[in-house]
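A single protein chain has been omitted from the complex, and every remaining protein chain is retained in its original position.
Which chain is which? They are A and B, in the order written, and residues in each are numbered from 1.
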Amino acid sequence: MGKILDKKDLKCFFEKLQKIGEVVAPVKNENISFKPVKKFSEVCFEGRSMFPIKKYFLPTKEAIAEIKNDAFVEKNDFKKRIIFGARLCDLNGLLVLDKLFLDPLYPDKIYAIRRENTILIGFACKEPLSDFCFCESMDLKDYYDLLITENNEKYYVSIGSKKGANLVTEYKDYDINLKKPVCKKKLKNKNIHDFFDEKFWEKDALKCVSCQRCTLLCPTCLCFDVADEMNIDLKLGTRNRSLDSCHSKDFTLVAGGHVFRDTKLKRYRHRVFHKIQYFKDKFEIPMCVGCGRCMEFCHSKIDFVDTINNLKK
Amino acid sequence: MTKPKVAIHSITGCAGCQLTIYFVKDLLLKLLEKIDLVAAPMLKEKNNAGPYDVCFMEGLVASKDDLEHLKKIREQSKILVALGTCATHGNVPGIKNSYSDSTVVESRVYKNLNLKEQIMPLKPAPIDAHVKVDYYISGCPPEEKEILKFITDLLLGKKPVIYDEPVCVECSLKENDCLLERGEECLGPMIRGGCDALCPSVNHGCTGCHGPLSDANILQGIKLLEQNGVDIKLIKKRFHKYSYDKFSELEEQAKKIKRKD
Partner (left out) sequence: MNLKKYKILSTSKETADDVFLRIETDINPQPGQFVQVSIPGIGEAPISTASCDENFLDLNIRVVGNVTKAIGNLKKNDYIHLRGPYGRGYPLVDFKGKNIVLIGGGCGVAPLRGVIKYLEKHRKDYDEITMFFGFRTPQDVLFKDEVAVWMKKYNFNMSVDKSPEDNPFFCPVGFVTQILDQTKIETKNTEVLLCGPPIMMDKCVEILKKKKFKDSQLWVSLERHMKCGVGKCGHCMAHGFYVCKDGPVFRYDEVKDITDE
């Protein structure tokens, strides 16, 4: 259920959003990238961005505190932002991040403020955006404020929250069922506990060059590093949080010098298990949203879905 | 707090690495407030001999003179830093090692010199082939921000950590379109970053000036380039340009692993 917009209404709607805050949307240059946009015509309605929208909640590197006179001053970001044109997989990626960063026991203040000040407006996919898409297998949830589906020169806007509903009160209601895309690629086995043995992962790991693109470009990979950086005067500096990767060879290095996951195989296997198994065991949804970026942007096109589908005891 | 005694010394090389330190512009004066630059023959007229707390050594060992100088400096330095790809990996002069007979090169370059007496050549090698090196900051030239971070960490009493992730990391974070995926020649996945993906960001494939990653997957890297239609001979030439020895070593290791399988 939701509202219906005529083709020309969308531009007006977009302009209305610009009055609320900074609108970021996919823009196509050499590749597609989410950027602040000024004009409706800049928005790219095809394909999906290489880098996911997690960057607006967990910037790849940011100062979480300033260091001044041997003390910390915490930083916060209250910018109102509208993410316009995210795909359902990326929006579900936020559901995964929310589970951790909005955890009632240890909520992350910076993340929570950004999350609250952001409006999420998605574009539904009419068909899979690449051969690597397999979101159908990952049971995506309707996680958005609004989701726009284009159909026969009209835009059907599904409402996912009160925040979203308030934005589209003036439009007409619709009552039809919208088709969801069918993915050719499927993940057939979502319980891989029994396949931890190295022999199942060896072949893929040999092809891994540790470029970390699978994790950096993943909409749910959030592993981060925290480090202090000081100016050369040694008085002022920042405590920075930056995106890290479990494929980095020192990711599990402890103070004594031991590295727990010391091979490419162990690191690759850990990523796959975290995405498909570990997270689900804890939070009931898998960490993977089926966007396929980790395979599409892998230099060696390591296909973990294929590998899992072929696992046999 | 007493300022640490810092020296910048040089053996065979183009001196571009130490220029990077002098080119930190507005920060140089601030830096000099914190350190005591006791020796920097390129910059200063009066240069003290050691002991040094930290000595940056640029260049590689290519002659007997180089070796003597290097050994003397090592003895005088608490911390010896190999600065730049010549010092860390042998760089361009190391290409000579790809010839089985070095005199072929020498006689063509130094036509009218008596080699044995005037040049006294040694097999070109990174400085750690001859002395113990405490830290490596590679790059041709090395990055200004890496040198500054290194000095800042030392001043704070921290053990400096040198960035050791592939160029692809910074390149992906900049949301660059991948050159390898476009079918071009880029050594990014095998090369240590820290350069903010300088070349790929302007559409030029990485040529590998920082030298290989400590755990580079060379065999797969070569395969990827071959898939893009790059000739294997050219790939090897690219590798050998900056770090002949290290790449040969990694290649050997990789082949051994493959044979085991």
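Please note the rule applied: a residue touches a chain if its C-beta (ideal position, glycine included) is under 8 Å from a C-beta of that chain, and two chains touch if they have at least 3 such contacts.
Owing to the predicted nature of the structure, the values given are computational and were not obtained by experimental measurement.
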Where A:Leu5, A:Cys44 or A:Ala65 are the choices, the one touching the absent chain is A:Ala65
Write down which of A:Phe34, A:Phe84 or A:Phe101 is the residue touching the left-out chain. A:Phe101
Sole touch to the unshown chain from A:Leu95, A:Met230 or A:Ile285: residue A:Met230
Contacts from chain A to the absent chain lie at residues 64-65, 67, 70-72, 74, 100-101, 103, 105-106, 108, 222-228, 230, 234, 237, 239, 244, 246, 251-256, 260-261, 266, 270, 273-274, 277-279, 281-282
Applying the definition given at the start, please give the residues of chain B touching the unseen chain. 156-159
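Simple rule for what comes next: only the chains that are shown with their structure count from here on.
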In whole angstrom, what separates the CA-based centres of chain A and chain B? 37
Could you list, by residue number, the parts of chain A that touch chain B in their complex? 30-31, 33, 50-51, 60-61, 206-213, 216-217, 229-234, 243, 245, 248-250, 264, 297, 299-300
As the complex stands, chain B meets chain A at residues 27, 30-31, 33-34, 148-149, 151-152, 155-156, 164-166, 168-169, 172-173, 175-178, 180-181, 188-190, 213-217, 220-221, 223-224, 261
